[in-house]
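Got a structure for you, written out below as structure tokens; questions coming shortly.
The complex appears here without one of its protein chains, the remainder shown in place.
Right after this comes chain A.
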């Protein structure tokens, strides 16, 4: 399987933000130099990853690479293993085979809270905000693992600027927010951890079309700020359209990968996931 880095250059992008990310992540200098190679190494590299629920294999030999400042989309049907892959990467699901290397460190057996401290922040499927706690407390908790307490208040302010509705609802229990607002809060909570890699699991699930657009606009804005994102979506079209690179997963195995546009126009993907 080819690495993410070498296939992103040819992407025929439609948005300016996508262009910026593509060009910045594809600089090919210094492949032979040790230090430069380390700088250019992918942020996340998953090799031969396996995971089981009891005796049932949910992931089988998954290889996946996320380059720095890339937006990588993982698409597939219900039950294909998308969520399991994200859960295994963030450590709340045990890996039974293979390895996960994050920024040069093998984190395959690291505790999930340690992974968050390394900058792996995961927006879980179904949002899972802390319902009885206030919106502001949810944001504070997003920075739980951080030691730079002074910067937390500034970051909360940045979140309020990014999602103004959260400022209006700051004192209310998070459970009283609408689904779309909870999704914004879940993303903001993860951003409070100052992620170096943001894992987004089905951010558009269960949202009205207008809110889906809003969520995707937020994702595009994040990648424009050079955030590295691994996006899991059933909404394959929308995800691949903004992705630098895409992976297609079926019954726990990666069956296709390529840059976002390639997959978008791939016959098999179009038939199976785009309904075209």
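Just so it is clear, a residue touches a chain if its C-beta (ideal position, glycine included) is under 8 Å from a C-beta of that chain, and two chains touch if they have at least 3 such contacts; residues count from 1.
FYI, contacts and distances are computed from a predicted model.
Q: The hidden chain: which UniProt name fits, "Branched-chain amino acid ABC transporter permease", "Response regulator", "Cytochrome c oxidase subunit 1" or "3-isopropylmalate dehydratase large subunit"?
A: Record says "Branched-chain amino acid ABC transporter permease".
Q: I'm checking contacts with the chain that's been left out. Which of A:116, A:159 or A:264 qualifies?
A: Among A:116, A:159 or A:264, only A:116 touches the chain that is not shown.
Q: Which candidate, A:42, A:142, A:203 or A:246, sits in contact with the chain we can't see?
A: A:142
Q: Where does chain A touch the missing chain, residue by residue?
A: Residues 90-92, 111-113, 116-117, 121-122, 124, 126, 128-133, 137, 140-142, 144-145, 175, 189-190, 192-193 of chain A touch the chain absent from view.
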